[in-house]
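A protein chain is absent from this complex, but the other protein chains hold their places.
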Amino acid sequence: MAGIGERLRSRILSPSWLAILTPLAAVAAALAVGALMLTLLGVSPAAAYAAMFDGALGSVNSLADTLVKATPLLLVAVGICIAFRGGMLNIGGEGQLILGALAATTVILALPDLPSWALIPLGLVLGFAAGALWGAVPGVLKARLQVNEILTTIMMNAIAVQMLNYLLRGPLMDPAQVQAGSFIPQTARFTSAADLPRLVPTRLHAGFLLAIVVAVLAWILLWRTTIGFRIRAVGLNPFASRRAGIRVSRYGVLAMILSGALCGLAGAVQVMGVNHRMFTDGSSAGFTGSAGFNGIVAALFGQLHPLGAIPASIFFGGLIVGANAMQRAVQIPSAMITALNGLLVIFVVSSDIWRRRLVQRQQKAEAAKALAGAEPAPT
Amino acid sequence: MIQDLLTPAVLLGVAYSGIRLATPYLYATLGETIGQLSGVLNLGVEGMMLMGAYAGFYLTFRTGNPWIGLLAAVIVGALLGLANAVITVTLKAEQGISGIGMFLFGLGMSELLFRMSLGSVETVRGFAALRIPWLGNLPVIGDLFFNHSLLVYAAYLLVPVVWFILNRTTWGVRIKAAGQNPAAADALGVSIARVRYVTVTLGGVLASIAGASLSIALLNVFQQNLTSGMGFIAVALVYFGGWSPWGALAGSLLFSTVNALQNWIQVLGIPIAPDFALMLPYVLTILMLAIPFRKARQPAALTKPFERGEG
Partner (left out) sequence: MRKFHLTAAILLIGALFLGACGTPVPTQAPPVAQPTTAPAQPTAAPAEPTTPPKPFRVAVVMPSAINDLAFSQSMYDALLAVQKEMGGPDNFEIAYSENMFVIEDAAAAIRDYASQGYDLVIAHGSQYGSSLQEIAPDFPKTSFAWGTTLDTFGMPNIFAYEARSEEGGYVNGVMGAMLSKSGVIGVIGPIETGDAKLYVEGFTAGAGSVKPDINVSTVWTGSFSDTALASQAAQTHIDAGADVLTGTAQMVTGAITVAQTSNVPWFGTQSNQKTLAPGIVVASQVYHWEVVLTQMIDLIQQGTYGGQAFAINLKNGGEVIEFNPDYPLPADVQTAAENTIQGIIDGSIPIPITY
């Protein structure tokens, strides 16, 4: 999609303070509308937002929860950065998360006697690979048969959920469950050798650090390697790239594979760092927390830059954690939180126009200055 | 076992159920097709469907008259569509993201309003099935095609209407130009903004009616997240249908018929794990796309906000 490339350029070349200020102003506006809705529900907005802030940042535990929430968002967002830059829209994060988690689950359940230093990398690598595979299918279908990737990824999300249900109801179900006759669709608890190590005595696990490392690696990949350059070239201008001898379809597929792989890694990290078993509630969101979709939003909040994805994911994670805390504290229906979440996304994404206008104005001013400096003074 | 599936009674049952439940997909896909042809992607269809479902349901519940419910759904859909137009056309927001925001907003607001106004799950008497006088009494096809709710008939009648508008009127030309080559259209005096405002608002109305078709015609109930992903499938079906109303019809029918089929597979006790049966519609959709019998290209300007001078 060539159009994305052009728009990307305008979004990235901007003074960083504008990039941060405009979305923050939009968040404030959305929260103001939210305050109105809260008042209509008979709840004090001050109490509600205080609870939200407290829930996200108010204590060591809250902060840990925020970062734990941010981890899969970050991994997905970095993957989305790579995909978008390669001209691909990967809406299949949910399915890739599930496949990655399933792969890690299968190997952990199959080899419970391995020591940590072998089991953890094995789980992560298999998660990465499974996600890569699930992302490769839409990628190849697009490259070879021009099947639109939005369509295939949406379909493959649904297929992944059914695979998950099937496996957890049958082959992977916890034998203890079968014995007890309760038949809850979940696996046995993993051996603690598979648990990701904890940082600080809270729920924060090493997966967060891994995600940061991955973000940095992605930045290096995209801007410091030939492969990365080609991916970006293909996304910005496929015609010119083809003319320059770059195999456009190959790098598009690569972008999808990497994107899927990172989502798969996120799934493995979740199942090994947070849940320690695999389960389903019939939909994908019970396990993923919709990270496959929220990660897309986080990626765009971060201006589609892997390093920008870090603060964006943490912010978004805090928002979700804080919103849940707010729901508990003032006892509003969770639907209010969902609506508020939607408003936030709409406001932030709509505010971008002002940032771009300011950037354009600034660029025009700079161009005018440059011209004035270059021309000889008229005599 | 499989032979049980191929009996006329079962096939007719599958066809009837497929025709019936294709309705919400059809409305939503048609609306999204028009919007996408003009260059705007709306991923928030699901949210608009839910709001329409709620509005239709609540007004029908309060007044006892499904027509008033339908009117409410149309108004709500128009408002949401208009809001979406402001966001995507005037504010030129990134459409994939604003769509997700619209989805979340619609999902949350519909349930919130439901809690505030009703609280507990209720049923209504919506648009019941209407047998068309003479046609409805024909053997076999009478039952199959002419014994549906009004909203179902309207959805199918909409397909040729939309085709006509898109392919035989100047409006259709403008819509497709706005999506294919907005710069050229703009140079020829077409107001891209106005075209897109109309298509996006119309998209909202149709999505809203799609939701109402669930709550006041097919299911006669409203619940949190009633649509359960239909809106996103509808967006996918636009691609499947090659941005044509007939393609939308084919996609909606395929999808809901295969769903009906997997129900029968389970009812007849055919030994396929239900999870695999449930995968069928999705797998089939992908397979059908892999067959290269139609090379529909997406509108060149899809998701690109138009700015004069930018092109």
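Details
Each chain gets a letter, A and B, in the order it is written, and its residues are counted from 1.
The rule we apply is simple: contacts are C-beta pairs under 8 Å (C-beta built on N, C-alpha and C of every residue); 3 or more make two chains touch, one makes a residue touch a chain.
Please read these numbers as outputs of a predicted model, since none were measured by experiment.
Contacts of the undrawn chain with the visible chains, over the full complex, involve A, B. The residue from B:Gly119, B:Pro133 or B:Pro271 that touches the chain not shown here is B:Gly119. Of the candidate positions B:Asn147, B:Asn181 or B:Gln223, contact with the hidden chain is made by B:Gln223.
Within the complete assembly, B:Gln266 is the residue of B:Asn137, B:Thr169 or B:Gln266 that touches the hidden chain. Residues of chain B that touch the chain left out of the display are 9-10, 13, 16-17, 20-21, 24, 79-80, 82-83, 86, 90-91, 109, 111, 113, 115-117, 119-123, 128, 214, 218-221, 223-230, 259-260, 263-264, 266-269, 274-275, 278. If you put the missing chain back, the residues of chain A touching it would be 33, 36-37, 40-42, 55, 61, 65, 68-69, 161-162, 165, 169, 176, 178-186, 189, 203, 274-277, 279-283, 285-290, 320-321, 324-325, 327-328, 331-335.
Just so it is clear, only the chains that are shown with their structure count from here on.
One finds 28 Å separating the Cα centroids of chain A and chain B. Per the touch definition, chain A reaches chain B in the complex via residues 1, 3-4, 7, 37, 41, 89, 141, 145-148, 150-152, 154-156, 158-159, 162-163, 165-166, 169-170, 293, 296-297, 300, 333, 335-346, 349-350, 352-353, 356.
Remark: chain B residues 47, 87, 91-94, 96-98, 100-112, 114-116, 224, 229, 232-233, 235-236, 239-240, 273, 275-276, 278-279, 282-283, 285-286, 289-290, 292, 295, 298, 301-304 touch chain A in the complex.
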